[in-house]
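Note that one protein chain is taken out, while the other chains of the complex remain in position.
Going in written order, the chains are labelled A and B, and every chain counts its residues from 1.
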Amino acid sequence: MAIVIWIPLILPLVLGVVSGLRQRSAWTLWLPVASAAVLLGAGVVLILDVSDRGPITTADGLLRVDSLSAWMLAVVGVVAVVALWGGVPHRTDRSRNIGRFAGLLCLFLAAMSLAVAADNIGLMWVAIELTTITTAFLVGSRGGRGALEAAWKYVILGSAGVAIAFLGIVLIFAASRTGGAPSLSWVVLLAHAGSLDPTLTRAGAALAVLGFATKAGLAPMHSWLPDAHSQAPATVSGLMSGVLLSVAFYAILRIQAVADAAIGPALMRELLLAAGLLSLAVTAGLAITQKDFKRLLAYSSIEHMGLLALGAAAGGPLAIAAVLLHILGHGLVKSSMFVLSGRILGFTGSHDIADVRNLLRRRPDLGGPFLLGAAALLGFPPFVTFFTEVAIIVAGFQRGLGWQMMVACILLVVVFAGIARHVLAMTVGTDPDPEVARTLPAPPDKPARFRQVPIGIALGLCAVVGFAAWPLAGPLVAAVAALGGGR
Amino acid sequence: MSNGVYLQLLATTTGVLLLSAVLQVWGRSTVRAIGLLVLQGTALAGLVLTVGVHAGEAAAPLVAGLVLVVKALVMPWAMLRSARVIGVTRERSARVKPAIELIGAAALTLLAYAVSGPILGDRTDPATQAVPVGVSLVLLGFWQLLVRGSAITELIGFLMLDNGIATISFLTSGGLSLVVELGATLDVLLVVLILGVLAVRLHAEQGHIDISELRELHD
Partner (left out) sequence: MTIGAVTVIVIHLVLAVLLSPVLIGVMRTTRARLEGRVGGGIRQPWRDLRKLLAKQPTRAPGSTPVLTLAPILLMASSLVLCALIPFVSTVALTSVPGDLFVVVGVLLLGTVALALLGLESGTAFGGMGSSRHMVIAALVEPTVLLSIYALSVPAGTSALAAIVRARLADPASLLNPASLLAIFALVVVVIAETGRLPVDNPSTHLELTMIHEAMILESGGRDLGWLELGSWLRLTALLGLVANLALPWGIAQDAAPLGLLVGVAAITGKLLLLGAALAAVEVFIAKLRLFRVPELLAGSFVLAFLSVSASYLVF
């Protein structure tokens, strides 16, 4: 079955090269969607296979897919399908270098698969750094001052942060050398966790988590995130928010497992708690004053990353399972929201919240899903995010993080108020111009149905999964177990 | 390699690394800073070779050659090219005064020496003793990233940071596995190329590469 691991690595690469070669052809835009579908398929196959026969190792131990990797691969696949399919631009507004754009997207997906399939944490680092490289031009692809500025900040902060993670990995390797088994293999590290040099592991794990937290958009290293997400094309924003941040967080989970086994959970718990609460606080402070709806969504991503960090800090099977499910739920909703925001941008021609009013009436095909998606982001039932957020908070209380969870709840309420205010103003707020308000609803984009499909699937999935989670229960439990039982 | 020669080479290469880092913080000329980067890359390659040959690794000359080509030739060349295209040879604006920058650099180097001791514990082999130099490079690189105003100097700071991490990696453990090392080098090379292109595009867009003037996006 080792061949299944190679498919999501090689095929997107090939498709990327193809679309790079056929720059002018419009059909290249569908190649990233195909790549994402390949990822999803491979992820599902691997989930089934791993649950039957245990982890698969290949390439001399460099690549290893356990149930957590398979879960992440499937999540990356499904979120990417939503973001890419929903984001395929209409024939009329396609730019000339679509081939290069599509090629970079395919390479990005290949790098993501490598990051989740790598057993060697050094290789995982290489893959995550590769995602910075592939997205750099995507963020700046719109051109103009703002996009270039965002791209510059993104690459500088992203690569400097990830460099710190590399320093951490170097120290972890040194720690394993002291223990007598020099290795960067995650499995070997976990197996020999007892013999790792504690001081070096402490420093290394802290630096690695700090570095990957930069990439995951956790405060206080989040400053690139709103800029990059607001300036990138909608598809890229959706992919970054739903996939890139999640994979960076996956790296944190892997490092945390090793560190917890080697030096006890105290250090990681404190770091993640601090980052999580700070992320919530940053969003609480800044969401209410946002003027740009894409930035608002970006801050919402910071908030959800903060929640994930709190869940990881709490630890335990419940919290980790909730975190993994939340990654799925948030990814689905956020990627559809970014796709929708891109289309709203196309409709109104402005990033400003103030320019978007009464969307539910003027463009029901955009306003309806936007309102529903925002409800999912804010954690309304029946969406799965409701259940996962509750589970994370409950798990936190169970693990003795009482006051931290209280603070988190208060901050969540503030965030709720801030985001809800803006979203309501955008969707049902009265139009400042009464003339426009009287006109009939504008016709939906063409081809309307087809582009609504992925968003409908994403929101529907998100609403259903909370109740009908039985197909996911097995993989989730297995993924939690792969992470060392979630201690 | 005899122990004496090993020690001498270790001391020399780490010495050149630290000196070039401090000089980079000190100087204002972009071209000279890129020249110092060449020196730094060469010293790093020498360090890789020294540590590798001493440990008896067969791949050491290969890795050292790779480091030399990438860090001492290709990256500085790419940066020099960007700098030439932009036409900026001197830094115009800095966010802090030169004196404060230097004092900060001194404090950071002291900090590097102070924190490396406890982390490394009581290990006494000479390579580990030189780790503070790598930590200094990392901290000074960050300092450059923080206080410098020009895109090219930020890039130089990033490379110094990367050289510091490579120094630590080779001093503590003789480098990671070849695959990871190759991947990491390639990644950093690509990042440098991308940042070089972005700097040129920034210059084309707004006529300068002043990072502190980038205020389009804010909350």
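Worth a mention:
Here, a residue touches a chain if its C-beta (ideal position, glycine included) is under 8 Å from a C-beta of that chain, and two chains touch if they have at least 3 such contacts.
Keep in mind it's a predicted model, so treat the numbers as computed, not measured.
Taking every chain of the complex into account, the chain not shown here touches B. Residue B:Gln129 is the one among B:Thr50, B:Ser82, B:Gln129 or B:Thr172 that touches the chain missing from this view.
Touch with the hidden chain on the side of chain B covers residues 4, 7-8, 11-12, 14-19, 22-23, 26, 98-99, 102-103, 105-106, 109-110, 113-114, 117, 129-130, 132-133.
Keep this in mind: only the chains that are shown with their structure count from here on.
In the complex of the two chains, the chain A residues touching chain B come out as 62, 120, 122-123, 125-126, 129-130, 132-133, 136-137, 140, 144-146, 148-153, 155-156, 159-160, 163, 166-167, 169-171, 173-174, 177-178, 182, 184, 197, 199-200, 203, 226-227, 230-231, 286, 289-290, 295.
Residues of chain B touching chain A in their complex: 118-121, 123, 138, 142, 145, 151, 154, 158, 161-162, 165, 168-169, 172-173, 176-177, 179-180, 183-184, 186-188, 190-191, 194-195, 198-199, 201-202, 205-206, 211, 214, 216-217, 219.
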